[in-house]
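Some notes on the structure that comes next.
For this view, one protein chain was removed and the others were kept in their places.
Residue numbering begins at 1 within each chain, and the chains themselves are lettered A, B and C in the order written.
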Amino acid sequence: MSTDLRTLIAEANRAIERAGLVTLSFGNASGVDREAGILLIKPSGIPCASIEPQDLVAVALDDGRVVEGSHRPSTDTPTHRLLYREFPEIGGIVHSHSSFASSWAQAGREIPALGTTHADYFRGPVLVSRPLELAEIEGEYEWETGRVIAETVRTHGRTPEDSPAVLVASHGPFAWGPSPAAAVEVAVALEAIAALASQALMLNPTRKPIAPQLLSRHFDRKHGRAAYYGQEGFVAEGRPR
Amino acid sequence: MSTDLRTLIAEANRAIERAGLVTLSFGNASGVDREAGILLIKPSGIPCASIEPQDLVAVALDDGRVVEGSHRPSTDTPTHRLLYREFPEIGGIVHSHSSFASSWAQAGREIPALGTTHADYFRGPVLVSRPLELAEIEGEYEWETGRVIAETVRTHGRTPEDSPAVLVASHGPFAWGPSPAAAVEVAVALEAIAALASQALMLNPTRKPIAPQLLSRHFDRKHGRAAYYGQEGFVAEGRPR
Amino acid sequence: MSTDLRTLIAEANRAIERAGLVTLSFGNASGVDREAGILLIKPSGIPCASIEPQDLVAVALDDGRVVEGSHRPSTDTPTHRLLYREFPEIGGIVHSHSSFASSWAQAGREIPALGTTHADYFRGPVLVSRPLELAEIEGEYEWETGRVIAETVRTHGRTPEDSPAVLVASHGPFAWGPSPAAAVEVAVALEAIAALASQALMLNPTRKPIAPQLLSRHFDRKHGRAAYYGQEGFVAEGRPR
Partner (left out) sequence: MSTDLRTLIAEANRAIERAGLVTLSFGNASGVDREAGILLIKPSGIPCASIEPQDLVAVALDDGRVVEGSHRPSTDTPTHRLLYREFPEIGGIVHSHSSFASSWAQAGREIPALGTTHADYFRGPVLVSRPLELAEIEGEYEWETGRVIAETVRTHGRTPEDSPAVLVASHGPFAWGPSPAAAVEVAVALEAIAALASQALMLNPTRKPIAPQLLSRHFDRKHGRAAYYGQEGFVAEGRPR
């Protein structure tokens, strides 16, 4: 397990606390080392703000056993593990009970795409899962939570890239991305998107989602081959005066 | 009175201020020394942020007299005293006028269990008291407030453990736990729960409470013998790679 | 003009900024020296956060002329001056556009007494003024604003003590007290009260005000001869163990 990845995952845990997404210990970030076949995650019940690289718990992707670390891993570890297995393209996951996103989850409503902040991250609504069945709740609950998230993405014809978070009904958001830092960014954006949508619908309860073309314009200017947001690959075409 | 307990109670008073639960001097934390038969509480009208161990006032559990301290104890002291007498299993109490929890109290509505954040702390709705009778208001008002809280827990068939806070109607929340720090945790969680429920009901006014099985799953994973959240008693089953 | 009063008024200006009541330069605090016949107030358009004693502008109570200070006084100075003249018992005034209190002012609604936080400061609703007449707006607008505030208190049979703030319709709150610090306390409490009432009415739109006895119980435990909140005149009746 590389020192760098540990550092990045510890930083992701602290970042969600700094961003105001975490109350008490309701939140965790993880990352995955695909080659080693393990994920690294926050210990259970320990505040995100104080997580250092050596606090993280290493868990095997294949069978979930703790392979390194003296703490018990987050109770949500099976959810993370399932998602890493189902979504091979992702490298980091963030779970929180952040206020606005969780209130949509508790309301059991998907978040409609009402604006361009939303479109920068999601190509369509932010999906909400179905309620878990009783057998799922009383069985391997956290594992089943992961299964329901993956099912939600797939049954709506979405992908982990264009739907980088799902609201688990009556629970809260799980967000992901190619790296732990990218998952943090989605979690932060999602909380802002959820707040905007709540406030917008109070002002205009029948407001319809934005046009698909506007949705695509914003999503595509940040994602994919034609992206022109950010600094990647930029060569200044002008010249100093 | 042990120095340690004083330190923990002073810290609990500062913690509720840091957590944003307290405006002006609307809040107080206390703890109890069962052997000595006294409770220690914040002085009246002094900001929580500056409370040091020596500022606390010691009050006898049996008759309410001040047994140590040069300040007048919080006006809410009789409420705390009654609760320590009625609920022998508790060790700390926090009272605040925190914004979302108090707005539910002012609305006179119990908070329905709409999500798992709620279920982590309350096995059922967060109860709201009946209004105090005129005789109670004009009599030993703060003592009667405590009696109404205890009555609320009991008449709903709940216990101090599965209902670790009550909203006093038209007033605000009282929260408790086995220690002052545990009472702080409940008070912080309650404010988050109250905010989530307000926002969720604005998005879906007819949303029903979660299934009892989901409620129990979350409550039980944090409480009681089968708890598997946090670090208590954990022995890593894996091994270093 | 005593150095002490200057220091207290400068501190009051900084305190309303720290308390989050002020956006940009929408807020000001003043104090009065009754013997000298002058009020001291924040300069116009200068941020509250940086006010030092020497920045304050001294204005004559009788005719409003600037008697000391190199800055232009707040545009709201005539409002403050009228209130000091009409309410001889007050010693400090705070004006802000704080978010929740100003939204009630903009809504043109008085804030009903829905809870004990409210009752600790106001013996009845927080009053809202009538709209200013066109002649008042186009005449000595800021002076007329003060006259409407005083009229609001009087026509409702209230006093500056039991109604220590008024919402100027379509504008925002003016708060006062026996000292600049007391006015700050009222302004802070009012913002909390306004937020609680907004949230409570969203949860229960037909909620009625609390019983007059509960209102009086809380108001009287903080105010007047029978007050028993805070530390004034307290003599511990217990003894050290």
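In this section, a contact is a pair of C-beta atoms (placed from the backbone, for glycine too) under 8 Å apart; a residue touches a chain by one contact, two chains touch by 3 or more.
Not measured: the values here are computed from a predicted model.
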item: Touching partners, among the displayed chains, of the absent chain; value: A, C
item: Candidates A:43, A:115 or A:180 - the one touching the absent chain; value: A:115
item: Sole residue of C:7, C:170 or C:204 that reaches the chain not shown, by the stated touch rule; value: C:170
item: Contact set of chain A toward the excluded chain (per top definition); value: 114-117, 120, 185, 188-189, 192, 195-204, 207, 210-211, 213-214, 217, 221, 228-231, 234, 236-241
item: Positions on chain C contacted by the hidden chain, ascending; value: 1, 23-24, 26, 36, 43-46, 57-60, 65-72, 75, 97, 99-100, 102-109, 131-132, 134, 137-138, 141, 170-172, 198, 201-202
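Criterion: only the chains that are shown with their structure count from here on.
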item: Magnitude of the superposing rotation for chain B and chain C (Cα, nearest 5°); value: 90
item: Chain A and chain C, separation of their C-alpha mean positions in angstrom; value: 46
item: CA centroid of chain A to CA centroid of chain B, Å; value: 32
item: Residues of chain C touching at least two other chains; value: none
